[in-house]
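Take this structure, written in structure tokens, and hold onto it; I'll ask about it next.
All protein chains but one are shown at their positions in the complex.
Labels run A, B and C following the written order; every chain starts at residue 1.
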Amino acid sequence: MENVNGTTKDIKIAYIGGGSRGWAWILMSDLAMEKSLSGTVYLYDIDSNAAMANEVIGNNILKEYPESARWKYKTANSLKEALTNADFVIISILPGTFDEMEADVTLPQEYGIYQPVGDTTGVGGIIRSLRTVPMFKEIALAIMNYSPDAYVINYTNPMSVCLKTLYSVYPKIKAFGCCHEVFGAQIVLAAAVKKYLNIDMTIHDMHIEVSGINHFTWISKAVYKNIDLIPLYKRLVEEYKDTGFTDGSDDNWMNNFFKSAHMVKFDLFNRFGIIAAAGDRHLAEFCPGAWYLKDKDQITKLKFNLTPISWRKEDFKNRLEKSSKLASGQEKFDITESGELGVKLIKALLGEKPIRTNLNTVNLGQMPQAPLGTIVETNAYISGLGFEPILSPTRLPDAVYAMVDRVIKLQELTVKAALNYDLDLAFQAFILDPLNKLDLIKSRELFDRMIKMTSRYLPKEYFRS
Amino acid sequence: MENVNGTTKDIKIAYIGGGSRGWAWILMSDLAMEKSLSGTVYLYDIDSNAAMANEVIGNNILKEYPESARWKYKTANSLKEALTNADFVIISILPGTFDEMEADVTLPQEYGIYQPVGDTTGVGGIIRSLRTVPMFKEIALAIMNYSPDAYVINYTNPMSVCLKTLYSVYPKIKAFGCCHEVFGAQIVLAAAVKKYLNIDMTIHDMHIEVSGINHFTWISKAVYKNIDLIPLYKRLVEEYKDTGFTDGSDDNWMNNFFKSAHMVKFDLFNRFGIIAAAGDRHLAEFCPGAWYLKDKDQITKLKFNLTPISWRKEDFKNRLEKSSKLASGQEKFDITESGELGVKLIKALLGEKPIRTNLNTVNLGQMPQAPLGTIVETNAYISGLGFEPILSPTRLPDAVYAMVDRVIKLQELTVKAALNYDLDLAFQAFILDPLNKLDLIKSRELFDRMIKMTSRYLPKEYFRS
Amino acid sequence: MENVNGTTKDIKIAYIGGGSRGWAWILMSDLAMEKSLSGTVYLYDIDSNAAMANEVIGNNILKEYPESARWKYKTANSLKEALTNADFVIISILPGTFDEMEADVTLPQEYGIYQPVGDTTGVGGIIRSLRTVPMFKEIALAIMNYSPDAYVINYTNPMSVCLKTLYSVYPKIKAFGCCHEVFGAQIVLAAAVKKYLNIDMTIHDMHIEVSGINHFTWISKAVYKNIDLIPLYKRLVEEYKDTGFTDGSDDNWMNNFFKSAHMVKFDLFNRFGIIAAAGDRHLAEFCPGAWYLKDKDQITKLKFNLTPISWRKEDFKNRLEKSSKLASGQEKFDITESGELGVKLIKALLGEKPIRTNLNTVNLGQMPQAPLGTIVETNAYISGLGFEPILSPTRLPDAVYAMVDRVIKLQELTVKAALNYDLDLAFQAFILDPLNKLDLIKSRELFDRMIKMTSRYLPKEYFRS
Partner (left out) sequence: MENVNGTTKDIKIAYIGGGSRGWAWILMSDLAMEKSLSGTVYLYDIDSNAAMANEVIGNNILKEYPESARWKYKTANSLKEALTNADFVIISILPGTFDEMEADVTLPQEYGIYQPVGDTTGVGGIIRSLRTVPMFKEIALAIMNYSPDAYVINYTNPMSVCLKTLYSVYPKIKAFGCCHEVFGAQIVLAAAVKKYLNIDMTIHDMHIEVSGINHFTWISKAVYKNIDLIPLYKRLVEEYKDTGFTDGSDDNWMNNFFKSAHMVKFDLFNRFGIIAAAGDRHLAEFCPGAWYLKDKDQITKLKFNLTPISWRKEDFKNRLEKSSKLASGQEKFDITESGELGVKLIKALLGEKPIRTNLNTVNLGQMPQAPLGTIVETNAYISGLGFEPILSPTRLPDAVYAMVDRVIKLQELTVKAALNYDLDLAFQAFILDPLNKLDLIKSRELFDRMIKMTSRYLPKEYFRS
């Protein structure tokens, strides 16, 4: 990029997974609206047709909206081409297909193990990690070689596992991961403010102290101006713990199918005195299985859902159709504010308006309870200096941290297993997972079946000897 | 004590739990045989009749064996009397009675939770901790006030919880805990040496590197002279993993009722490549319940037993009878080498023959994987300088350490709960225990029932509002 | 204070050292201009006449400027009165008088030890600490008892020693320290931007990463928008390293007598590749004495000055006069923007506009190189949540950190000595100070003479036995 008195031109963004029919379009829309930036986005995808479609869609925008920011889109045929001289790298890939994702959750169900998502932790999260880590290893090596100084923003799950892989392979990488799950908990807080104080506010008006790991993050403190929001939350929990509370918190594009009534969140608050900051369907997966995922009945009573992969597939089909309409010009690309932080973060890193927000990155001490070098989610300050973690002065309650630490250790173990293509080591993580209630024989049977179902996406090194 | 050119006279030992009909007699026997030492043992017990009986029994020894070492026994009527000017403090108490111990294991069985011992970890270990910690708090305060420089040797379970309490209340205490469970694993190693190399050796001829926590300790390395014993163990495991292996390893006075075939130990070795150094009945309690304690069938197949409290009660009855016979002179006290280290450790601490052995104490860094300040079991060097931990250079395998750490965290939490008389906090540990597979409602029901059964031994502070 | 929908009324500020004729007036002026706040400032000073004079001066403001913010000033007769229910505590005291301060620098000069300031480190800093720590111990105890939840802002030197005392005595204190020395280095950076890029900017337009200890703080990174400022600084150093560079950086009210030409700063940059962020007269005191404080000649060549205490005394006399004029109404109080952050920080802590700035507080991990629990200076994020340290990802160069660490250790030792009233321990710090080049006999002679000169302000416990 070029630097004229502090203003940046000709930014190069490498988008890995650039054939995406979701995040990619959001990025295009947000970039189009941010007129202070301009440059080129290189779209790389193992599905090169998808990348090429997005190239067309992206380049149409400026034609359709001549006043929008000046961005070009190019399909890159290799990681090397995408990454060379990149200022920013965005990683948003689907490791495998929805078929693998389906197997990750349906096979365990045969054994009584229920996972509402199965992409982060749980037995499904472990299997997903085994196919994801080798892909991220390849990406990390390419970044090290072709764009060692670029900022790398990851959106792929399992977030912690992906980032741990990047930092293990290339320790000097400048990578962090963004996730909107925490925002959901903030929306509940805002709803409590509205309800009890009749003040209208957005989540951007509050300050929260947040720490933990992705999808199992915790809000220790929250204020709006100098109003302590925790007592308001407590009041909300008291009032709605038995019935659940419904609000607009999940009106996010990705989640609106899957509202919850926050009953898991409220139970955790009652029990541990701290706000769990992710959707119930994620939170439940980090706790011992008998707590919130014992059987379908319990899940129904707690008013959340197991995400049906059928929905994901249907949704994907719609997106495919939309993609061809957009590429062919049948449908006009719609530019709207997404609420996602990606472009705002890029701006902040370019020295424009700094942002304080939560993000995932390697623990340099920002979460003093957690071991150094693991991946944690805390606040950070993002500016022209880069992303500087903000230290969380409040310790998580001991029991909460015990649950967090347990998963940290299993994720570290899983990454190690995958980097060494060691299925026996991976199985050690598998049998220690909080959701796995099977005996060792059944566990092995399930593990072997799940491995088989995903084997198409596992490098052959896993199967040596 | 008096110090004449490095030789010690008039040693004062305070024995807390001095009415014991087991460990106390072993100590008496071992003291009688160690002629380089002499002094007085103050017996303190909340059952003062028991202490007085032991006073008679102890003082009979010198009459019956005039050549034995010159020790006097006195009943102490208070901790203050027992501890004032003590050089050594031995703690070996039963927290509550066998009725409470019975409830700790039988109530959970109604819910399908099986605990072979129930005195260390598991839901039973947590409840036992709740009644033990307040007792140890009182003892720690008394030591701080009356014998702050004494060496304190603990034999009481739950070992880690007891020591953590001592160090929490009086951080400068010089306390450690001894346990013979590791010796059992060494006997298996010696049996492998005999079997495959036809060399006769005792456990004192080998060197082991050991680390972990009490009853869940691990041998990373073992040598006899410069023979690496791990490959021999591996061969043994290969040969006997399916049938189990029987040897003399459990011919210890306390355990000979409860032999195992080491099938849990062998499975852990196969799975993690490291030797678990405790009896199977202990090891199983630290692992997820479905592994080795799913149901009675599985336990039978694995060839170990749930320790029947009925046996403990019967055994106790026999000991009571024996006690009156000994005190009345009907039966002569039998002096034999016990194999326990207690008296050898006292000798070493007095500057005589130093010993290298495993013991439990606060982690100053001797187990680099574990957090500082927690209670760990590693080797130590015991000499006139005191007990110096020997650092374990070998890290436990990640998965093994994950299991160890999980229990460390729960034990720390339990001690905190008990020191603050906070049953809700204790319940947090209870629902996170590896053996607890219940949902949150059933968990609370069981917890409340267990608390009720042990409430006679819980200070009333637990029940404030 | 009262809280109406997040807006604060009736704030109570306790000002310890409230008789000050410098910082107190700045605070009054800044408070008067900040109309969103109102409340009462309790002025406590061991010189109660000075406090009473300031009460009059402060209360005059609202009469003279009826549009100014609504603040009342009250003299407090005890720490208890000042602190009870305080929301904020400001500490700005002079430990001893200028006579003691004079002795701190003039006695060492007789031995060839030159200290430009003598209030932070160096032999003078150690002696000053011995009289300051007991005062801060008393203040910390009072805060613990009367306003345990207040935010405490310290301006007193030696900053690190004062804060360490506060945290040692009352570990849960919410205290931090502010110092404007870093701003001076930023002004040099801004001058380089102006000079080489012809861009006008203020220090508020740049972002810096800062870490170290007070008066020996280091800027690892600096950006204006996305312009890296380090190369510009490097260019400036190249151009001016031999002659020095003069700019407006020291036009601060306290320092304008004492400009420097940044030659120490530039030499340190040349040598270690990092920007030292304090005035030359401070920086020199942290380095081995022969580097920049060998003798008066060297100091003259390096174009900075030994701060003459005579000037401080003269200045003080002027302030006394001004005080009576202001109190009597002869002179009208002048309201101007001070540039100091105090009131802005209070506003931020009350949930108004958050600030990112450097401050001194206990190390929870924000400076990973430094031991936990020591006092460090890094950036922080100040908001309604409190002050959250921002972690400094960049390590100081090894040699620079070695110098920082050396002084950290001596300051910790000095605080320990003073808290225990142990002059022999203090002497250990004295002989290890970087500026102390004397042999052990001369050192003791100087130490004893310095102690004698300050003994009026040392508690008698120092002289037991």
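Quick notes on this structure:
The rule we apply is simple: contacts are C-beta pairs under 8 Å (C-beta built on N, C-alpha and C of every residue); 3 or more make two chains touch, one makes a residue touch a chain.
Because the structure is predicted, anything quoted here is derived from the model rather than measured.
Although it is not drawn, the missing chain touches B, C when the whole complex is taken into account.
Listed residues C:Lys322, C:Lys409 or C:Arg449: the one in touch with the omitted chain is C:Lys409. Per the touch definition above, the residue from B:Gly22, B:Gly351 or B:Pro459 contacting the chain not shown is B:Gly351. The chain not shown here touches chain C at positions 267, 271-272, 288, 290-291, 294, 298, 397-399, 401-403, 405-406, 409-410, 412-413, 416, 425, 428-429, 431-432, 436-440. In the full complex, chain B contacts the hidden chain through residues 3, 5-8, 197, 199, 207-209, 221, 223-227, 349-352, 354, 356, 364-366, 368, 372, 379, 381, 383-386, 388-393.
Keep this in mind: only the chains that are shown with their structure count from here on.
Chain contacts in this assembly form an open path, with each chain touching only its neighbours along a single line.
Both chain A and chain C derive from one sequence, and where they touch, over half of the residue numbers involved are common to the two copies. In the Cα superposition of chain A onto chain B, the rotation angle, rounded to steps of 5, is 180 degrees. Between chain B and chain C the centroid-to-centroid distance comes to 55 Å (mean Cα coordinates, whole Å). Each chain gets a centre from the mean of its Cα atoms; for chain A and chain B, those two points are 46 Å apart.
Between chain A and chain C, the centres computed from C-alpha atoms are 43 Å apart. Annotation for chain B: no residues touch two or more other chains.
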